[in-house]
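Structure below; questions to follow.
The other protein chains are all here in position, but one chain of the complex has been omitted.
By letter and in written order, the chains are A, B and C; residue numbering begins at 1 in each of them.
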Amino acid sequence: MNVTSTETKGWSREQMAELAARDIPDGSYVNLGIGIPELVAKFVPEGREFIYHTENGLLGMGPAPEPGQEDPELINAGKKAVTAVPGASYFHHGDSFTMIRGGHIDVCVLGAMQISQSGDLANWSTGAPDAIPAVGGAMDLVAGVKTILVISQHTTKTGAAKLVADCNYPLTGKNVVTRVYTDLAIIDITPDGFRLLKLAPGVTFEEVCEKTDAPLLPLIKD
Amino acid sequence: MNVTSTETKGWSREQMAELAARDIPDGSYVNLGIGIPELVAKFVPEGREFIYHTENGLLGMGPAPEPGQEDPELINAGKKAVTAVPGASYFHHGDSFTMIRGGHIDVCVLGAMQISQSGDLANWSTGAPDAIPAVGGAMDLVAGVKTILVISQHTTKTGAAKLVADCNYPLTGKNVVTRVYTDLAIIDITPDGFRLLKLAPGVTFEEVCEKTDAPLLPLIKD
Amino acid sequence: MIDKRFDTVRSTVADIPDGAVVMVGGFGEAGSPIELIHALIDQGAKDLTIINNNTGNGEVGLAALIGNGQVRKMICSYPRSSHSKVFPELYRAGRIELEIVPQGTLAERIRAGGAGIPAFYTATTVDTPLAEGKEIRTIDGRDYVLEYGLKADFALIKCEQADRLGNLTYNKTARNFNPIMCTAATTTVVQARSLVEVGTLNPEHVITPNVFVDRIIEVTDPLIESRLIAEGITYP
Partner (left out) sequence: MIDKRFDTVRSTVADIPDGAVVMVGGFGEAGSPIELIHALIDQGAKDLTIINNNTGNGEVGLAALIGNGQVRKMICSYPRSSHSKVFPELYRAGRIELEIVPQGTLAERIRAGGAGIPAFYTATTVDTPLAEGKEIRTIDGRDYVLEYGLKADFALIKCEQADRLGNLTYNKTARNFNPIMCTAATTTVVQARSLVEVGTLNPEHVITPNVFVDRIIEVTDPLIESRLIAEGITYP
């Protein structure tokens, strides 16, 4: 796939995942969140090897099994059937979060409800009074994993900005996000705030700025 | 062996160990300190089964191997060659002290330099300026194991009392000892201080009192 | 002879009293001791505090225990249920309490409870609403929150193989919270897919050493939660 030559405006879910995969160094230990982040595993660049960690106790997670081969006792953090690759290992939750909280996982790819210009992430609760809070392992991941990549649509279904000056949803973690891949752009979190790294095909800087509720610094030309 | 019929005055090391073994309930998880306590394993009363824990990572420790069968990678906390019984398991030091500190070991038998009337134990250092402090696992054991039995000669080689009002050696733990087995007597630590439970053959209450640097309450007759 | 085997599932949970704190192993359906949970439903203990990562699925197993009104409080990381409205409905009706704990903190609190560690510091939840009201300490320039160890009166555990002494192995990702919960309960009750002779398990491969186990019952062909749900089965 040549991402930049596609005629469609913006990136698909698969394209966002592929772009994120390209930024993960060879040999990385990677934890993939539920949803679009799971697609990253399909796009490991040629010549690179990643080892996938799933927090429910498996290092060396492989792809979904063939239909009919599912084992209800071999699942990922999203509770979907997976496989184990050669060289895998099983362990209990205490040891699994030793890996996460102890800084042993290199990269985590997560979804987001909001990302602030200082890298705050909100992805577990709207804070609505009737919402049932459900945090899972997200707070441990952002606290313990060195590089947090976020894949997300640039705006909500109703068009509201997800990249904001300050999150008004309850935080998952403060100053934790490294880079965001949206359908419109790749944006770095820098000490100066959001900075454009790459525009999706057919998307203009002005359009991204308009859909971002915080200042967006332009691309630094080589 | 019938302990009470022996002609010798006082108890031998083996007899002290046997007396301690008799007080350990069937099915107990037991950790034995280095020295006389190790002898306890030889005297498990008929019909009882103990499971021995050694803090360097083995549950289900068996007796020493036959000469020539020693494995330098199968040792006890005293770094002596041991065996593993059927049903044994190996684990790392973190898990081993989860067993100890977490209160999962029922009984620990230790040696002593001093025992106070309130159950304080000193068994790791004389506090002398040129002494090299070496605590090993003793402080963890007294902090975490429910029942601490002590086997010790009643006095030091120079005749000084080891059962004292207050320890003047650095403590291993405060108010931790349950019962003491010496060559002269079995003595309980009670809220009121030392209380005689049993006299060794040929030993009088007065003699034990004389060699104890704290009040000794008499035996409670049935 | 040490023998922790029980004769019936029912007898393994008979003495769980009202008000007990019960850890239940499993992550979703994987490693969930469904027969032990169903026995607890039959037994009827009430006002329970249940510690589990989730709140069950469908209307079987943990969801059924909750639905049966036996649970006063859930301590978990992710109470959103799959194919289940049991917990959400009770929660929105104010009829069940919820203590939400991040998954890693939940695991570490259980591990700490079993390991005689009454409290520890972690960076997880710092600067989030879940740290509100908790002690924050700065160590080497980073902020950490104080969390306390968790213990339980009973743990209900599912394993793969067990011997009569209580040595356990697990199956794949059904291991999850089970081994740490074994360490943190006063009484650990285990359902094993197979009972093996003492000496069968390689001492290098034992995951839960027998010191952490109190009761064992063999359940050779355990119910599979997702299949029950697919078939529309409910419990009791």
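In this text, a residue touches a chain if its C-beta (ideal position, glycine included) is under 8 Å from a C-beta of that chain, and two chains touch if they have at least 3 such contacts.
Worth saying up front: this structure is predicted, and the values here are computed from it rather than measured.
J.: Which one, A:E49, A:E66, A:E206 or A:D222, makes contact with the chain that was left out?
T.: The one listed residue touching the chain not shown is A:E49.
J.: Touch as defined at the start, partner being the missing chain; which of A:K79, A:R101, A:R179 or A:R195 qualifies?
T.: With A:K79, A:R101, A:R179 or A:R195 as choices, the missing chain is touched by A:R101.
J.: Pick out which of B:W11, B:F97, B:Y181 or B:F194 touches the chain that's been left out of the picture.
T.: From the options B:W11, B:F97, B:Y181 or B:F194, the contact with the absent chain belongs to B:F97.
J.: In the whole complex, what residues of chain B lie against the chain that is missing from view?
T.: 54-58, 71-76, 79, 84, 90-94, 96-97, 100-101, 127, 130, 132-140, 143-144, 170-174
J.: At which residues does chain C meet the chain that is not included here?
T.: 108, 112, 115-123, 137, 139-140, 142, 144, 148, 169-172, 202-205, 207
J.: For chain A, which positions touch the chain that isn't shown here?
T.: Within chain A, the residues that touch the unshown chain are 26-27, 29, 49, 51, 53, 58-60, 84, 86-91, 95, 97-105, 143-144.
Note that in this section only the chains that are shown with their structure count from here on.
J.: Give me the chains shared as neighbours by chain A and chain C.
T.: Shared contacts of chain A and chain C: no chain.
J.: Find the chain most remote from chain C, comparing centres computed as mean CA coordinates.
T.: Centroid comparison gives B as the farthest chain from chain C.
J.: Please compute the C-alpha centroid of chain A, do the same for chain C, then give the distance between them in whole Å.
T.: Chain A and chain C have C-alpha centres separated by 29 Å.
J.: Centroid of chain A to centroid of chain B, CA atoms only: how many Å?
T.: 56
J.: For chain A, what residues touch not just one other chain but two or more?
T.: Where chain A is concerned, no single residue meets two or more other chains.
J.: What are the residues of chain C that contact at least two other chains?
T.: 111
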